[in-house]
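First the structure, then my questions, so here it is.
Only a single protein chain was left out; the remaining protein chains are all shown in position.
Naming follows writing order (A, B and C), and every chain is counted from residue 1.
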Amino acid sequence: MAFVALADLAARVPDGALLAIPPDNSLTPAAFARALVRRGVRGLRLLGVPVSGYVCDLLIGAGCVASLQTSAVSIGETGLAPRFARALAAGTLQVTDATCPAIHTMLQAAEKGVPFMPLRGVLGSDLIAHRPDWKVVENPFASGDPILLLPALSPEVAAFHAVCADDEGNVYVGRRRELATIAHASQRTLVTVERHFPGSLLDDERMAAGTISGVYIEAVARAPRGAWPSGLLDEYEADAAHLTEYSKLARSDTGFADYLARYVTDAVA
Amino acid sequence: MAFVALADLAARVPDGALLAIPPDNSLTPAAFARALVRRGVRGLRLLGVPVSGYVCDLLIGAGCVASLQTSAVSIGETGLAPRFARALAAGTLQVTDATCPAIHTMLQAAEKGVPFMPLRGVLGSDLIAHRPDWKVVENPFASGDPILLLPALSPEVAAFHAVCADDEGNVYVGRRRELATIAHASQRTLVTVERHFPGSLLDDERMAAGTISGVYIEAVARAPRGAWPSGLLDEYEADAAHLTEYSKLARSDTGFADYLARYVTDAVA
Amino acid sequence: MIQPEERLIAAIARLILDPAAPPARHIAVGAASAIPAAACWLVKLGGLDVRLSLLHLQRKNPFTEGTRELFDLAGQGRIDLFFLGGGQIDGQANLNLIGTGDWPGTGARFPGSFGSAFMYLTVPRTILFREEHSRRVLVPKVDHISAAGVSAPGVVRRGTAQALVTGRCVFGFDGARFRLASVHPGETADSVRAETGFDYDAPAEAAQTPDPSPAQLALLRGPVHARMAATYPAFCRRVWGENAA
Partner (left out) sequence: MIQPEERLIAAIARLILDPAAPPARHIAVGAASAIPAAACWLVKLGGLDVRLSLLHLQRKNPFTEGTRELFDLAGQGRIDLFFLGGGQIDGQANLNLIGTGDWPGTGARFPGSFGSAFMYLTVPRTILFREEHSRRVLVPKVDHISAAGVSAPGVVRRGTAQALVTGRCVFGFDGARFRLASVHPGETADSVRAETGFDYDAPAEAAQTPDPSPAQLALLRGPVHARMAATYPAFCRRVWGENAA
């Protein structure tokens, strides 16, 4: 597996793809999302794993997104996601609500290659009535015990920002094991990294424990500080001031256009 | 959480407990098993995760085991497990056969707190007819699609041998993540380790990725070379000569008694 | 002077320590929950032998299995107490984190349900917390149910809300209905009733929510503040001022 340029990585996402993305502070692929905006991708069906933040709001604002499945949308301390709220109000975004463990469970079913998986809780929530793809059945191992079954969900493409990758395509995510489940469940996984790791990540027991095998990874691109304005593990902290600036600018169409021009469209990364 | 003595750790396993144990080369708790023999535990219901080896054969030979659920029993290159074979032939051991991913799946169901989980494959195997606790149902998301459902399995006690533990009870297992699932699924988890880790395993991203949180761990004992004669990750290799010696001695009752006297009963660890 | 936030923290701490409730050996606190987090630190630094799992810590993330681990822990029955809020909360303790108007929030859109639909049924005790106490938030019936306050017979459920703490009062919840437990200084039974959209029981005379003790205030302003500063800088500045703890 060879490293590719960031723009080439973005070019691998087809219009209309079901794209799984982790949220702020979970190795979110922010530089990759900006590259997707520059590439002009359209009609994405985003999946927040299990919630959504800056990357999602940015892609929605830039007109890249047709629909969003997520358990919540929230950016920074204020929680405001202005472009999401605006697109929802304007009727230009189709939103499918879920709850965090349901999204994990649907991906786990795909990871395991089974058509569904059960989940406790959730019963009584109006989420179920709005999810014709979810089913409540009687637990076959007991009587009078209704339980929710969730279908397997296999994203066409998953994208996240990891710490490093080696020449075999193994990528290091540390203790954020949810990224492994996303990669296992998805048909194709594209990863940006801070840097190249010399040698094999599988050779060192300590690195291997936080590594996702290259068997799941289609391509990798270098994107230093590629999670910014989110933080990345113990590498760097979130840029709270920038997220506040984003939320402020994104409240208006012109402010958001300003933001795109300053940080996305004309930027190299 | 305080470190306890190996004998005190063994004393925490009640007679008759459903005890989950990983096999040779999967951080098997060999020193702990020898301590269980010395403690004289009786009536254990062993669960091999997902198969069984030296530790299982030793405990069976020493009269500690009433029943065994496993996907296979195999020791070293020859594969022979003499005490298991003898107990089975003598009718003193009740064996419940499974298949590796079914055992993983039953533990995953317990890990997730759901009463069952589906698994593909297996249909057509006679295993199913001998597992009244397993059910074949129609996939509720399709028609004419039979699928196996496996019940959650929550061992009373799990035991394994890790590399190190810190004062918070966090234990390091590197890339052997199946140990995490065992710990999550089990009601109580007892761990032996090579050594104490100073500081917190959760503070270092690289160690944390291979760490099982102390929230799952009841007690830890030091047992240097505690996986011997199995190997332990990159710490030490398996002692193939000893396993061969074991398999040879264990073929006869007197040979096995010799083995117990030389390596178990009179030994300190 | 006692800050209103300090009183809310102490009220939640008292609920955590309630000897009539099931034991709280392991408490999880979600993101952006400064006051519940402070209450947890207060009981822990006050001597309760409790494990705290705080989400979204920059350092010492307690989860080594990713963001799924909290939910698995709850599913396993290893989380005893959790905190939830809602854009709307009604008299059956239903929580709406979706929005108002038609689904999925054509009026006001709230952030989304997060893990509430699961955690509310899976954890033995939930303390509801919402600082804003108005008829806009505390409604007769939520527009949409993110997480159900009560369940039909036969539904597996480990527990319900224990209580609801607001900026005006503390309500207890008996599994079916709220009952006014105490009003904060400046409020009366009538002023609370006037601002509450749902019906609830109340004693003849409303108790006062107690002040934090001097020992609690010392803990809050010293060691609790110190542990909160990195995760909730804005909150700490607002309540305890610029000075570091």
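For this structure, a couple of remarks:
Rule of thumb we're sticking to: contacts are C-beta pairs under 8 Å (C-beta built on N, C-alpha and C of every residue); 3 or more make two chains touch, one makes a residue touch a chain.
In this text, all values refer to a predicted model and were calculated from it rather than measured experimentally.
Contacts of the undisplayed chain with visible chains (whole complex): A, B. Within the full complex, the residue among B:S125, B:Q187 or B:S200 touching the omitted chain is B:S125. Across A:A208, A:A223 or A:A238, the single residue that touches the chain missing here is A:A208. Set against the missing chain, the residues B:A33, B:V51 or B:L249 yield one that touches it, B:V51. Residue-wise, the contact with the chain that is not shown comes from B:D97, picked out of B:D97, B:D203 or B:D239.
As for the chain not pictured, it touches chain A at residues 110-114, 180, 184-185, 200, 202-203, 208-209, 211-213, 215-216.
Within the entire complex, the positions of chain B that touch the omitted partner chain are 25-26, 50-51, 70-74, 77, 79, 81, 85, 88-89, 95-102, 104, 108, 119-127, 130, 144-147, 175-181, 231, 234, 237-238.
Assume only the chains that are shown with their structure count from here on.
The chain pair A-C and the chain pair B-C differ in C-beta contact count, and the higher one is A-C.
Central chain assignment: A. Criterion: smallest distance from chain C-alpha mean to the mean of all protein C-alpha atoms. Taking the mean of the C-alpha atoms as each chain's centre, chain A and chain B sit 36 Å apart.
Inter-chain spacing, taken between the CA centroids of chain A and chain C, is 29 Å.
Annotation: 41 Å between the Cα-based centres of chain B and chain C.
Within chain A, residues 108, 119-120, 145, 147, 175, 177, 234 each touch two or more of the remaining chains.
Across the assembly, chain C contributes 59, 61, 63-65, 75, 122 as residues in contact with two or more other chains.
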